[in-house]
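With one protein chain held back, the other chains of the complex are shown just where they sit.
And now, chain A:
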Amino acid sequence: MNASPEDLAHIIAHVAGTLASEHFPTGERAALRRMSPGQPPPLYFYRFALRHLPGNWEAVEADWVTLTAGMALMAPNAHRPGFSLGTALGEAGYSEGRMERLLQSDGDTRRILFLRAVRFLAAKAQPFDWLDGARLLLTRDAKKREGVHRRIARDFYTLVDQQKKSA
């Protein structure tokens, strides 16, 4: 993913907006929702990718499949800019064990665990800033990746520890 942070934020907002649009064909959205990491995506996805995803999406196709499926799953209430993934999961009562496994996973396991987290948030109607999700899947540089993990973990545990204290 070569997009700058501003570009990526713009793309995420655009994709989330497109999927949330009432004009977006319901059947296509349903097909995108059903996509699963490790499975070949439907033709709809390629059409969607060519129109809405950044030029180099094919290099990280599996991650864009996961992100698109996730945003479609939560549509129309997916994207809430500025509200971090860690905070959203903390507020929704996501378990510490699942958070640890998500941050320590890799490859398809990470994509599957991420989609499970998204389903969990969808069930709780808890939108979040999808830029965090994109960074979690697309960041390859080890140091930057650690920074992404650290931010998500910090937001999540700050909330969880506060809840424990006040309980």
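One rule holds in what follows: contacts are C-beta pairs under 8 Å (C-beta built on N, C-alpha and C of every residue); 3 or more make two chains touch, one makes a residue touch a chain; residues count from 1.
Throughout what follows, contacts and distances are computed from a predicted model.
S.K.: Can you tell which of "Acyl-CoA dehydrogenase", "Membrane protein", "CRISPR-associated Cse1 family protein" or "Cytochrome ubiquinol oxidase subunit I" UniProt lists for the chain that's not drawn?
M.R.: Per the UniProt record, the undisplayed chain of the complex is "CRISPR-associated Cse1 family protein".
S.K.: If I consider the whole complex, including the chain that's not displayed, which of A:103, A:121 or A:136 touches that chain?
M.R.: Per the contact definition at the top, the residue touching the missing chain is A:103.
S.K.: Can you list where chain A touches the absent chain?
M.R.: Residues in contact with the chain left out: 96-97, 99-100, 103-104, 149-150, 153-154, 156-158, 161.
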